[in-house]
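With one protein chain withheld, the remaining protein chains of the complex are depicted in position.
For clarity, chains are labelled A and B in written order, and residue numbers in each chain start from 1.
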Amino acid sequence: MSEVNPMRPYLGTLVGTKPLATGIRLFQVELNDPEEREKFSVWRPGQFLFFSVLGVGEAPFGFANIPDPQRGPVIEVAINKVGHVTRAIHALPLGATVGIRGPLGNYFPLEELKGQNIVVLGGGIGGAPLRPVIQYILRHRDDYGHLTIIWAARSPDLLVFTDEYDEWRSAPDTEMHVTIDRPAEGWTGNVGLITEILEKVAPSPENATAITCGPPIMIYFVGKTLGKLGFSEDQMLTTLEARMHCGIGKCGRCNLGEKLVCKDGPVFWQSEISTFLESFL
Amino acid sequence: MIEDIRALARELLEKGAVECVIGYEVGPTGRVRPAFVYEPGEVERLIFDGRCDQNLVTYLTRRNKPRKKGEEVPTTAVVVKPCDARSLRVLLNEHQVQRDKVYIIGVACPGMQNADGTPELRCTRCDQRVPLLYDALCGEPPEVPTVRDAYEDVQQIEALPLEERLAYWLGELDRCIRCYACRQACPTCFCSVCEAERDDSLWVGIADRIPEKAFFHIIRAFHQAGRCTECNACEAVCPMGIPLSLINRKIAKDVAQMMGGYRAGESDEPTPLVTMLTGEEAIDEIH
Partner (left out) sequence: MKFIEIRALHEWLDRLAQEMTLIAPTAVGPQEKAPGSRNPAAQGQQVFYRQVEGAAQIAWDFTRTALSAREHFMPKTETLFTIETGPDGKAVLHETKLEQPRVFFGIRPCDARGLRVLDAVMLGQEPADVYYAQRRENTTLVGLACPQMWEDCFCNSVGGAPDAADDVDILLIQVEGGFAVQVVTEKGERLATGMGLQEVEGLELPQPKLNEQFALPTQQQWLASFNDVYWQRVGDRCLSCRICSYVCPTCRCFDVRDETVVTPQGERIVRRVRAWDSCQGVNYRVQAGGANPRANLEQRLRNRFYCKYYYVPIDYAADGCVGCGRCVTACPVNIDIREVLQDLARREPA
């Protein structure tokens, strides 16, 4: 039964970690078993996994990268130290054995969006599940139109993946805007909420899709602003998070009305969210 | 007496002195249950008799918070028996309920009855017929003989040899399903996160095994030491019929013996077993 037990994690090894922002680190995991590695290597932007510290517990996180043909399927997740599992993850030494379950959930329909202009809006650690979107588009750069990246955080020390901004900015037909909520010492860039800079940048809704991830309240207000700019709810994609214990529609934990974040999501069109019976806020 | 309660409830609601009156009603299948009356026109729902044994004070901590940030705490009227008043006294002493946000409809208590009409055991040990505190008193206090709680039920268990006592409790706690109804029904169990439900399982894991269950009940009992008013709410709601009051009454008995007859909720003084530091008067959690 071990082949098909969805509650049993694959064993992996922590092969790398680096700080991303205050309280947030990137963790790189490689699965131990070559067969399992092969089976696992097909995840898509938007999907998520369960990360176990064996003996402490497991918690769900979005993939922060796409499988890399050069480096092999190293799994990357960005993890904020907020609960008891994440505290244990942050304390792991390199080489530690960890558990991984997944890939789980649906994904951003990037194949369907070919030929379109893409606006990516990430707030705080919400930027992490959007990094695979950016990586995917940059890898298939010719398949997509103009790429606008708007990246936000409460303060400069909470911006994630700062060392990759130059690479993203310099990609063809790509623009990037970074903003922080309030002025901070030494910060010379944009100051203001993500919605303010979004209004200023004012990407055209023409043949475009906006992809947002951040705290629920940000998703709500970014949706309003995109609406003002002429985006319809069928041009807005987002990804939600919820407490969950299985990731496969059994534990009953993550429902918003009849929708299960794990199974029907985590990626949703704004048009779906706005008809949710129960608020995601 | 019920006409007095209804008239008072109507008056309070009509003049807007309270948002809601918490009392008792008979549900569609004939069961007595807590009633929340918001409209003067609905006070006829209210009843009061020997079946109204629930302790309504348990609802007050929940209602004593603003619904939304910045909103004012609404005032609630509540029907309170003498035993319930002791729970309310504990909550007031511990700053869980603001006195001016509660209108206490005290009832002269006839004593509660079992389903078969016999007096409830706890009522045969009680000689209080008028609540210690109220804003208005309804009903004429009946005469009752003076009784003294000798904790006979506790003594019976205490008299058992250690192994038998252990076997008795393990047998009882084995049935516990960790539904937490005892805790939820208890007016003086109000921690925002229960030690038994912490995400990190620091004290108690999630398993439904005897060690976890025993630990939960023991933690709860110790947190109730000197605070439990022996209202029996925990035992009355237990879906597994576990005699939970016995645990709390054992501690109440010991507290009374050691602290010069101290009984929770009978005075304005907080329990001698809870240490409060300056600035900590509004306790969020009991440790």
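Note that a residue touches a chain if its C-beta (ideal position, glycine included) is under 8 Å from a C-beta of that chain, and two chains touch if they have at least 3 such contacts.
This is a predicted model, so every value here is computed, not measured.
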Q) Which of A:37, A:90, A:154 or A:250 touches the chain that is not shown? A) A:250
Q | Residue, one of A:14, A:29 or A:59, that touches the chain absent here | A | A:59
Q | Residue of B:58, B:188 or B:248 touching the missing chain in the full complex | A | B:58
Q: Just the residue numbers, please: which parts of chain B touch the chain that's not shown?
A: 20, 27-29, 31-36, 51, 53-54, 58-59, 62, 114-118, 121, 171-172, 175, 177-181, 183-185, 192-193, 197, 199, 201, 205-209, 235-241, 243
Q.
Tell me which stretches of chain A touch the chain missing from the display.
A. 1-2, 4-9, 11, 32, 52-59, 80, 82-83, 85-86, 97, 99, 216, 241-243, 245-246, 248-253, 255-258, 260, 263, 277-281
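Following the convention adopted for this analysis, only the chains that are shown with their structure count from here on.
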Q | For chain A paired with chain B, centre-to-centre distance based on mean C-alpha positions, whole Å | A | 47
Q. What residues on chain B touch chain A, complex-wise?
A. 199-200
**Q.** Complex contacts: residues of chain A adjacent to chain B
**A.** 83-84
